[in-house]
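Omission of a single protein chain aside, the complex is shown with its protein chains in their original locations.
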Amino acid sequence: MKANNISRLTRIRTRSAWAFLAPMLVVLLVVAGWPLGRTIYFSFTDASLDLISDARWVGVRNYLEYVDFGDGEGRYYGLLADARWWRSVGNTIWFSLVSVSIETVLGLIVALVLNQQFRGRGLVRAAVLIPWAIPTIVSAKMWAWMLHDQFGILNDMLMRVGLISDPVAWTASPDTAMIAVMIVDIWKTTPFMALLILAGLQMVPGDLYEAAKLDGVSATRVFRKITLPLIMPAMLVAVVFRSLDALRIFDIVYVLTPNTDATRTMSVFARENLFDFDKFAYGSAASTLMFLVIALITIVFILASRMDLEGKNS
Amino acid sequence: MKLVNKIITGVAGMAMLASGALAEDLTIVHGSVGRDQEVLRRQLDTFEAETGNTVTIVSMPESTSDQFGQYRLWLAAQSSDIDVYRMDVIWAPQMASHFIDLNPLVADIIGDFVPAAVESQTVDGKLVALPLFLGAPALYYRADLLEKYGESVPTTWQEMTDTAQLIMDGEHAAGNTGMYGFVFQGAAYEGLTCNAQEWINSSGGGRIVELDGSIEINNPNAAAALTLAASWVGGISPEGVLNYKEEDARGVFQSGNSVFMRNWNYAYALAAGEDSPVRDLFAVTTLPSGGEGTSSAATLGGWNLGVSRYSEHQEAAVELVRFLTNYENQKERAIVTSRPPTLTAVYDDVEVAEQQAFIPLWKPVVDNALPRPSAATLRSYNEVSSAFWTAVHNTMSGQGTAEENLAQLEQELTRLRGARW
Partner (left out) sequence: MKLDILKRLGFYALVTIIVLQALFPFYYAILTSLEDGQALFEINYLPEALNFINYQSMLSGGVFGKQILNSVFVASVVVIISLTLAVTAAYALSRIRFRGRGLLLLTILSVSMFPQIAVLAGLFEVIRWLGLFNSLWALVFSYMIFTLPFTVWVLTTFMRNLPIEIEEAAIMDGASSLTIIRRVFLPLMWPAMVTTGLLAFIHAWNEFLFALTFLSTDGQRTVPVAIAMISGRSEFEIPWGNIMAASVIVTLPLVALVLIFQRKIVSGLTAGAVKG
């Protein structure tokens, strides 16, 4: 009787689960289904933005095609054989790896600080969030100005302190342009990390700390054994969303750096082809491939970090 | 009875047409802001009063790549929301199919326009847009410094390089360590295509893609011009020039920190402005050339008005385009916003010369203006330009020699062209 009851309950709950999910899924499908489906479809056509309705199916030609020159020689064309594309994939992954790692560490530190009791904490919280709050188009231009080799305040400061003797052309030289992008991105998005981790910290039951304190456990041990495991889920989610954004970075790179091979990211590559060049189909293929690259990275990350998607532990 | 009615309606209709009282709502997307926008609104008000039509301006951000993307979306959707588009000089061949042919509609006035400007808007014999105003570069130089060091105004790139180096060294020795010799637009974007095309063309290196579509960029003259330009970076030009656009160059020159600058006409009014430290110290001249047997080249810039094929008010829209490009309105733009006109006659207007001394100076620049290879490369232009500026930027940032990069560029352009552009 009791077992029967429980299974009935489970059935009802499962049904209600889908009822709860339905509105969200419907909205997401309406807003994202068509555009994403179109992008994938166009990547197998010869569509151009001018003649979008005349698109003809061309198979995988945008991805890979072997052109026989007729004299026994031939060459591979298409995205998979495009060195510029792979360079931009490399740039993007390198950028994301470095900046998300640093953002996570800094975000954790900031979150731990903001979690303490001190006077003016509310104001400090608001202040910390400002970099994330300034519109990206503005902060990118603002940093371009601050990093300017001639009128930039950063060079001026470093020269006053004596760290450098001549102005550094931060955004111009291929060696430092990527570093400049990373600096700006870290500055801008550390608050995002910090706030999400802080929310995680706030959800840690306070009495856990008190128990540990009473037991005389050292602070670092408390952090390692209690805090970190408890905030890990929140931190992993923050890292996933930061990585998704970092892997799709566009504005900062576009505004801040000369648009060269050294800093071109996947999104910049896709945009060039979709809108600037007359290669909508090729750009769609780049977007689709970009989706696959990001999906692969995400899945690898989720598996490696043993993120608990199925909720087995709860 | 019925017939009478018909006649009355017919007559009334004709009368309305004749008086222009058949009011239509037009929409123009102009992509301009600030004072350009004010002048435009004022001129549109006059147009409204004269014709009874109303005109709405759809505003766009200053960024031309944002505008380009947005317009392509609208046009691809065959949207009738916009009647008149303002287009950059290089867009006409890329968007030609979406615009009506203006040739038969402006045949009576087209002879008054600057020929190079009209040519740039003509694609396969079709006049895609009517030139509204021009943009053209010049060499800005510090007259006071040239005098101080007893140098004359350079006419070749090599002379300019030497003069710049000499003055820069002199100023550095005198303790003015922030001084540079030459600033230009060196970031990897359309502006670099303009700059580099001038160096190469004025040195006898051709025009990237010739008018007949042949690719002639891989030649010794072009390589020599690029090699010289590469020597500027970190020498007479700051290393940061590799990420300079118009405003960065102006900032350096206007703050008194450069002997020479290549920039568009807009910089003249600002550098001569009240708060400019170089207000009375600078002058402009035509850009240098490669030396004997070559002549200076100045890239043609500017904006043009086209009428959308999907417009439901094409006749009124053409009228609007004709109105905005007429003598009076061009003259007003020349005086108020210092836009070089597209009507030859406005350059000789006494009032314009009085108010904007530089406009007559720009006449020879405009007459010899060099269009970018947009007409020959059609819809591939942006990609051609991108390949070109990449090759130039790579050369200047020390990634490969000019010869290597140009050879690679030639290959890439050949592949882009395929059977034909």
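Going by the order they are written in, the chains are A and B; count residues from 1 in each one.
The definition used in the following text is that contacts are C-beta pairs under 8 Å (C-beta built on N, C-alpha and C of every residue); 3 or more make two chains touch, one makes a residue touch a chain.
Small disclaimer: the values here were computed from a predicted structure and weren't measured.
Peer 1: Name every shown chain in contact with the chain that has been left out of the document.
Peer 2: Looking at the complete complex, the unshown chain comes into contact with A, B.
Peer 1: Any idea which of A:139, A:173 or A:263 touches the chain not displayed?
Peer 2: Answer from the full complex: A:139 touches the omitted chain.
Peer 1: Which of these touches the unseen chain: B:108, B:212 or B:275?
Peer 2: Per the contact definition at the top, the residue touching the missing chain is B:275.
Peer 1: Can you list where chain A touches the absent chain?
Peer 2: Missing-chain contacts on chain A: residues 9-10, 13-14, 16-18, 20-21, 23-25, 27-28, 30-32, 34-39, 49, 52, 109-110, 113, 116, 118, 122-139, 141-143, 145-146, 150-153, 156, 187, 191-192, 195-196, 198-200, 202-208, 230, 233-234, 236-237, 240-241, 244, 248, 250-251, 266-267, 270-271, 274-275, 280, 283-284, 287, 290-291, 294-295, 298-299, 302, 308-311, 314.
Peer 1: By the contact definition given up top, give the residues of chain B that touch the hidden chain.
Peer 2: Those residues of chain B that touch the unshown chain are 32-36, 56, 58-63, 66, 70, 73, 76-77, 81, 135, 245-247, 250-251, 254-255, 264, 266-267, 269-270, 273, 275-277, 337-338.
Going forward, only the chains that are shown with their structure count from here on.
Peer 1: For chain A, which residues are in contact with chain B within the complex?
Peer 2: Listed in rising order, the residues are 48-52, 148-151, 167, 169, 171-174, 177, 257-261, 272, 275-279.
Peer 1: Note which residues of chain B are touching chain A in the complex, please.
Peer 2: 65, 68-69, 72-73, 75-76, 94-95, 97-98, 178, 186-189, 238-244, 248, 251-252, 255, 257, 379-380, 382-383, 386, 390, 393-394, 397, 399
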